[in-house]
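Apart from one protein chain that is not included, each protein chain of the complex appears where it belongs.
Chains here go by letter, A and B, matching the order in which they are written, and residues are numbered from 1 within each.
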């Protein structure tokens, strides 16, 4: 189904009914509303004004539209900030982050939690049982604009309390962090400062705990909203709209309290400015379509985060916030929508109904132009709505390949990259892009999540393998490929006593005796089955454990120039002792997939496949037609056997 | 005429008479003096010491030199800063900008306005009727070192007052800025903060008003000085020396209160470090001559700012402040002087008389070396003085081409570029350089300034077209070329209700339905009269208005690859729906100029022409001789038909 984000408070009341009518005509079902409207809902302290929202909901409801009501907490009004300046966040440089845009609060502010409770309760009491309200969105894009972490006095206070709960006694913390080093020992929790603004790098264990604490604060804040909404709004789902490439908090954890995960999909902005690991040539080539894996990566991630998931905001035209903001190629709004549906999205909701000609996002397109006429996105959304009436979407089926995605890994490596080029998201994308280029469907699984039923599991890098995660790895029946640095740290960000990999050494009896990071231009060659692969960034020196437990043996299946093992295999488990390029992974994973009985397809540049139940979708992200190998007997239900430029094809069977 | 900047306070008194004598011998007429001397004029609070300045003026006057006396307000002394720390400015990061160099005050400080009044009054009373004093310079290089805008408590206070005057009621401001967006609504003016240090970008309308306010503060501060000087110094002109590439305030507006505009011309520093849009190859090629258009651009600008204009500071040798500071090629000091005179400068004044061997500018050359001997610049200045005795300069005549230059455009696009490569000065330079390469003279006109009599008008981009400006465009008889984004915003930085261009749509009946910004490497092709032009940065999708007012019709005269119109023409008006390169503009404007009866000249690299009355000047900015097409019957009054390297030629008729 399709939806749209709408801001009735931006438009004259007399226009609402026509807007609602045209939404229906376009084929939209859901309307998200209200998430930035605090100053209209409570224009003066304690003085609520719900009248306009009552009418807006009524007007939309009359056309049969269903409402996702957002809590307005991303934008506390000026009077609230002036009354309680302690709600403001601080940046890493120690400066207050002022009112004037959005997300101007810290999750650690007790005051802001009280204010949030007050506002969300009022809203939930008013609309919790409104028949038009189908669900809720908590806040908006947690963490966007680097707002997960804050460095002010409220944060320090909350961090100390969090540490005290975690460690109990200060000596436990000192031991875990290794504070004897550089005389960093604390005598009590009250002595602990935030790790920013130290003379040189602060203790990485302190940073990691601060990052975990910051992530937990998001989860706790979200839970606070969820509890109120559940209490007052039975039968409605609760969602949050996560932002792509925001990895500062654990989305799996936040989503535990939600019914629906959703994300905000801006393929062109991401391709221009946020997706790591692309060359300039790739950014230019995909400037008008978005990189073919950038949305899919997030679709698969958020389906992993929660079985029910939406695209809450879908880019409908040029945006305003990337370094460069090109216009999507004709057809791309339709293609993006279909790609989301192919990946299992319950709803794709466009952002926004109409381009608002004022303020920060005035250059962000909508389905409609500021002059009230339909924009290109409107027609393409309408086309999808019509196509959807002809195609019945089956349930999303489980993939045969799983990727273990680890937020903590991203935090840990950003704290301790050990080499400027090491970046967790880049590495995860190398694996993901390789799998996608083989035409494979991929499920994302959190560390410790069940791997049952997967024929192939890739673990790009999970530096901390907790007991539960280890047990899952141990019991996984599929072929498993572990990337470099997996299990290289204890929970406290220490090197395991017996060298990495820690527990994993029980499954693959190796020891990583030495590691190195390499500057661009300094590469090493990995030889595997006669092929040679240049790699850079990272290399490890691995010894096979002379006394493996349980008799398992690890043997090298690929070697470095100096003859040392580059890939180590022990039964169905593989360990990569270097930074694997997409090229290597395509070949290596392709072979493992085939061995595991998974059919692969060598896809040409820019063509991608995705299955949903008995439907197979093909997407062409390029300006050239792309011929398909549609299987014998399959029935095309959309598109042609040569997928048109920026086009979609779907077949059954 | 020629002049020089002189600091008697830097040199022993016994040397002043000899300096004065040698100035006269060099052929200089004017001496600027005093603008940094506060600590010598008032060494202790309230204790004025004018004795040394009395003698200095007398000494210079004895040689027949005329004085431009500067007010010493750019450098309040330490005791004043310590007494009134509220005069200090704050940077955008929220830090106080301390004493220790210059321009350490904010224009918004009421205290500093009182102190300024006190000092300027004392100075004007003392010297206002001194016969040696020919004129005044207010302060020095307003805005230099990013000092137009300040972000402290004094600025916030003044900004709120300015907003209250502008909007009257807070709801008018909320409506104009679109503050309903993101709950940014204010309840009263006292709630408004400065737009810096917000969590993410603040409202662009708030920024634009803050930039306008900051510009107005400069004008008000300058007016304060002017009023005092006028009251006490009848018959003397008042000037200010503007700094090249400082665009943070409206020089047209500040100059309304002045008699003479002047600017500080450092062609090598600007070419190395400040002129946008040059390749590294160009910066190297012109490293020793300055780019051939960098000074001319400013000459034409300041002649537009005020009919009477000077070069107050002319680079005389290597400077100290650019990233790299090469030595001018032999002859360049002479060439620069002649270029200024050709453009209509009343006086060219060198900075400075003698290199001062101490403090911040000790590596900045003067006409004389620190060892009291003449430097290269001295000889070249003297040569011009001698040549000037043989050539009588006619009045500057009006050009046939006008360029509408818009400070506000620069502010607006810096606030909302919508793509990293968009830069107003670069765009204006593309037009200007194209016109110069065609051998054309250009007048600069402010938005709303009269365009009467111009055969060709170029408007690189004026995003806000006010009523008065529109009326001028409407009544302009010449061919007019509007660059992209012209009339794309209302006064409040909103998108016009009926899409851009706003009012201009009445003259060229088009609508800009969509825009995009392009990353480097992502280009689009414009085809015009069989030629193909690669452009990047910006593209627009233009629709011709189906119901144009008054029957005018717009037709495309150039097209993009997808067949859409890239240039739209309606009668004698042209609209460019893309970022025009210099190459395109040279061809397009060349054709329009010829059609308008203006003769063009395809000049070789580095050769430039300029007319003043019946004289034509040719300048060779390269190390190679450049042959000229001197018209039949013209009489060379300087130089040869082959202009020598770094040389000048002048002919009459």
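By definition in this document, a contact is a pair of C-beta atoms (placed from the backbone, for glycine too) under 8 Å apart; a residue touches a chain by one contact, two chains touch by 3 or more.
The model shown is predicted, which means the values in this text are computed figures rather than measured ones.
K.L.:
Which one, A:13, A:118, A:398 or A:519, makes contact with the chain that was left out?
P.N.:
The one listed residue touching the chain not shown is A:519.
K.L.:
Any idea which of A:73, A:205, A:368 or A:535 touches the chain not displayed?
P.N.:
Checking the options A:73, A:205, A:368 or A:535, the one contacting the hidden chain is A:205.
K.L.:
Determine which one of B:179, B:261, B:325 or B:570 touches the chain that has been left out.
P.N.:
B:325
K.L.:
Out of B:63, B:86 or B:361, which touches the unshown chain?
P.N.:
In the full complex, the listed residue that touches the missing chain is B:361.
K.L.:
Which candidate, A:187, A:390 or A:635, sits in contact with the chain we can't see?
P.N.:
Selected residue, touching the omitted chain: A:187.
K.L.:
Of the residues A:499, A:596 or A:637, which one touches the chain left out of the display?
P.N.:
In the full complex, the listed residue that touches the missing chain is A:499.
K.L.:
Of the residues in chain B, which ones touch the absent chain?
P.N.:
Missing-chain contacts on chain B: residues 7, 9-10, 36-40, 43-44, 72, 75-79, 82, 89, 95-104, 144-145, 147, 272, 280-281, 283-284, 287, 317-318, 320, 323-327, 355-363, 365, 369-371, 375-376.
K.L.:
Can you name the residues of chain A that touch the chain not displayed here?
P.N.:
Looking at chain A, the ones touching the missing chain are residues 93-94, 177-187, 191, 193, 195-206, 416, 418-421, 492, 494-499, 511, 513-519, 521-522, 539, 541.
In this section, only the chains that are shown with their structure count from here on.
K.L.:
So the centre of each chain is just the mean of its C-alpha atoms; given that, what is the distance between chain A and chain B in Å?
P.N.:
Roughly 48 Å, centre to centre.
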